[in-house]
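The complex appears here minus one protein chain, its other protein chains still in place.
We just call them A and B in the order they show up, numbering each chain from 1.
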Amino acid sequence: MTSIQTTERRKAFAFVAPALVWVLAFFVVPFAVMAAVSVSRMEGRDIVHGFFLDNYIRFFADPSLFKGLLISLEITGMVTVISVLLAYPLAWIIAMQVPARWQRLALMLAVLPFWTSYVVRSYAWLLVLGQNGVINKALMGMGLIAAPLEIASTRTASVIGFVHFFVMLLTLTIYSNLIQLSPNYARAAADLGASAFSTFRHVILPLTLPGVVTGAFLTFVLCIGDYITPQILGGNNELTLPQLIMLQLGRRGDFPMASAMSIILMAVVTLAYFACARWLKLDRV
Amino acid sequence: MGRVVSWIYLFVLYGFIFLPVAVLVLFSFQDGRLPVPPFKGPTLKWYEAVLGNGDLMAALGNSFLVALLSSGMALFLGFLAAHALSRHRLPGSVLMRGILIAPMTVSYLIIALGLLTVFNRIGLPPSLLATGIGHVIINLPLCFSILYAAMGDHQKNAERAARDLGASEAKVLWLVSAPMLVAPMLAAFFLSVTFSWDEFIIAFLLTRFDVTLPVEIWSMLRSGLSPKTNAIGSLVFLASISILIVLEFTVFRKVRK
Partner (left out) sequence: MTAAVSVRNVLHRFDDFTALHSVDLDISAGEFIVLLGPSGCGKTTLLSILGGFLTPSQGQILIGGRDMTQVPPKDRPTTTMFQDYALFPHMTLLDNVGFGLRMRGQARRQREAKAHDMLAMVGLDEKAKAKPHELSGGQRQRVALARALAVDPDVLLLDEPLGALDLKLRRQMQDELKAIQRRVGTTFVHVTHDQEEAMAVADRIVVMNQGRIEDVGAPQRIYLHPATRFAANFMGEINMIPATATSDGISTPLGDVLIRAGLDGPLSLCLRPESIGLSGDIALGPARLLDAAFFGTHFRCHFAPLAAPDLTLVVHLPQSGHPQIGTTHTLFATTAKVLPA
């Protein structure tokens, strides 16, 4: 009995081992190396190993760097809130008001632009929001504005680009939450005298909250770590943390600083995780 | 009344969601140098330019190669691991699951930076291979968790029956487990292909001479707005939704049944 169990176990370990080795070699080890590099020091073009907190100290002391974190947090916070507020009603309408046989089509349509390339999608917003873009041309054509609005290359453009992407993502997650609820919950509430609003407020919303928080967390993580959207749409006036990290790498080859900033980025995400861990059901995304 | 508000909201949001795609596709037919209004009549010359562009076509091929190989690898590793962890009570299985899923919680930028640092040290130059390795890292957690979730009890019983009838472990995997999981495996594979195909930052940091499509498009953006970018973007979109529609009517229809 025991020997059979042991061979079984050995076999099972043999099956897990390849995946585990891959993740250890190409994720855990690189991450550890990066952490080690983040406490090293650049001297000239060489990296001197040791345990120096220079990079971290410099990050918090240098306003041009620290501001990147604040800007990232502001944009991400705004994007997360706006996306949830826009996506929830959309998901609700698709789940509750669109006839069942059209729901799948409605949902597929709502997330169709998901399937354009991420880079191209940001570029497309540039065409919409730019000085000669569709919006400005349309508003000027209607005589609503005299001079083109400066939307592209601002934070607003970044936020719009992000919201566009995350509304689709959140609509998907919230819809799948709503559709999983037994329709009898809403029926029971109405049956016991609840108005449509009370049913939503006391029953539907609390029951979908974990899904919403999970989606919001996902939005937060993906948004705060994204380089493409702010780089294409946000202009050069205010740089986000990922943009600053890329800047350290590109212009100066400063791996220690880039690593330190990445660790800080990760720490922020981890904090966010613990802030909403109570509601998160990551295994059910 | 409430219904009318709902429909209005629905259509306003659909408008917002489709606006950039509509503009992208429309101005890919622009008969002019800039993809901005006014629209100057349809032409296919930008599509011609794209299809005749050697760099773009090479990048397209590279993207395909990296996406297919890295997704295949992620699926293979994920399947074996999911099989072992869902069937056997192993010491430390919670930790192992945690490690396998961990890359999902980290920004691609950080994964890329870590790999770049390590590859620099061991002398692996930026290349499609390096990018592919990175893409396996981002897709392995996905494949693992999809398959792990799909391996239910009824499957466990079928596997037991097969073993009981004398099948070796490899035969069980090949003749029973894998065929029963065709739908989730295809779903995981195609999702991985999509992610790898569209991934930018890892490919950007880990390739140099042979690049993938998103990186090539990125470098096209440097030279400013051009209907050519619209054309390649529209082509990618068209290809993606074609695959999606095929999947919808084949794989996913089966998954739901």
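Just so we're on the same page, a residue touches a chain if its C-beta (ideal position, glycine included) is under 8 Å from a C-beta of that chain, and two chains touch if they have at least 3 such contacts.
Given the structure is predicted, the values throughout are model-derived calculations rather than measurements.
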(request) Please identify which of the visible chains the hidden chain touches across the whole complex. (result) A
(message) So one chain is hidden, and I want to know which residue out of A:Ile174, A:Ala189 or A:Leu241 touches that hidden chain in the complete assembly.
(response) A:Ala189
(request) Please give every residue of subunit A in contact with the chain that is not shown. (result) 182, 184-185, 187-195, 198, 202-203, 206-207
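Following the convention adopted for this analysis, only the chains that are shown with their structure count from here on.
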(message) Report the inter-centroid distance (CA atoms only) between subunit A and subunit B in whole Å.
(response) 17
(message) Taking the touch rule as given, give the residues of subunit B at its contact with subunit A in the complex, in rising order.
(response) 2-3, 6, 9-10, 13-14, 16-21, 23-24, 27, 34-38, 77-78, 80-81, 83-85, 87-88, 90, 96, 99-100, 102-103, 105-111, 113-118, 121, 133-134, 136-137, 140, 144-145, 149, 169, 194, 198, 200-201, 205, 213-214, 217-218, 221, 225, 229-230, 232-233, 236-237, 240-241, 244, 248
(request) Write out the stretch or stretches of subunit A touching subunit B in their complex. (result) 8-9, 11-16, 18-20, 22-24, 26-31, 33-34, 37, 86, 89-90, 93-94, 97-98, 106, 108-110, 112-113, 115-121, 123-128, 130, 132-134, 137-138, 164, 167-168, 196, 221-222, 224-228, 232, 242, 245-246, 249, 255, 258-259, 262, 265-266, 269, 273, 282-283
